[in-house]
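All protein chains but one are shown at their positions in the complex.
Right after this comes subunit A.
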Amino acid sequence: PPTPSSIPSKLTINFVLPYQSEISNKEVCALRPSPADLSESRLEFWQMGVLPGHVATIAELKPGLLSVHEGSEVTKYFVSSGFAFVHANSITDIVAVEAVPVDHIDPSLVQKGLADFTQKLNSATTDFEKAEAQIGIDVHSALNAALSG
């Protein structure tokens, strides 16, 4: 996609999931996805902000919060994983495997899941089981953070 001469005032986003296009061609002011960062410690909560005129970027997303700011409204989604592409003409595409609006998440289940996976990690024997448990813990702690943050 080509670079326009001036910076547009709004960001156009397309947010797609395997089973539907969540948002298509909506104009928003800002976007905050959580990109994946394998080098840092996983417990750090890092966010990236996307505003109109952002440099073209490819970002891999980790389980975390995606908040879409439209004027004064903020819609928060919890994204399991995916990619975000910011193009030079201020069109952003977000492709996610699974995303739910944050208000659809039940906090008690999140706590329970976190406890379950922590227990599984402690009792895991093979590397495969350990990895599975670790992934579960990551997702649930991100869910926790998303609910509170």
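Please note the rule applied: a residue touches a chain if its C-beta (ideal position, glycine included) is under 8 Å from a C-beta of that chain, and two chains touch if they have at least 3 such contacts; residues count from 1.
Heads up, the rule we're going with is that contacts and distances are computed from a predicted model.
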{"item": "\"ATP synthase subunit gamma, mitochondrial\", \"Guanine nucleotide-binding protein subunit beta-like 1\", \"Transcription initiation factor TFIID subunit 13\" or \"CIB1 protein\" - which is the UniProt name of the missing chain", "value": "\"ATP synthase subunit gamma, mitochondrial\""}
{"item": "Residue among A:Q20, A:S72, A:S108 or A:S123 that touches the chain left out of view", "value": "A:Q20"}
{"item": "Interface with the undisplayed chain - residues on subunit A", "value": "1, 14, 16-21, 24, 35-40, 48, 55-60, 82-83, 85, 87-88, 91, 93-95, 97"}
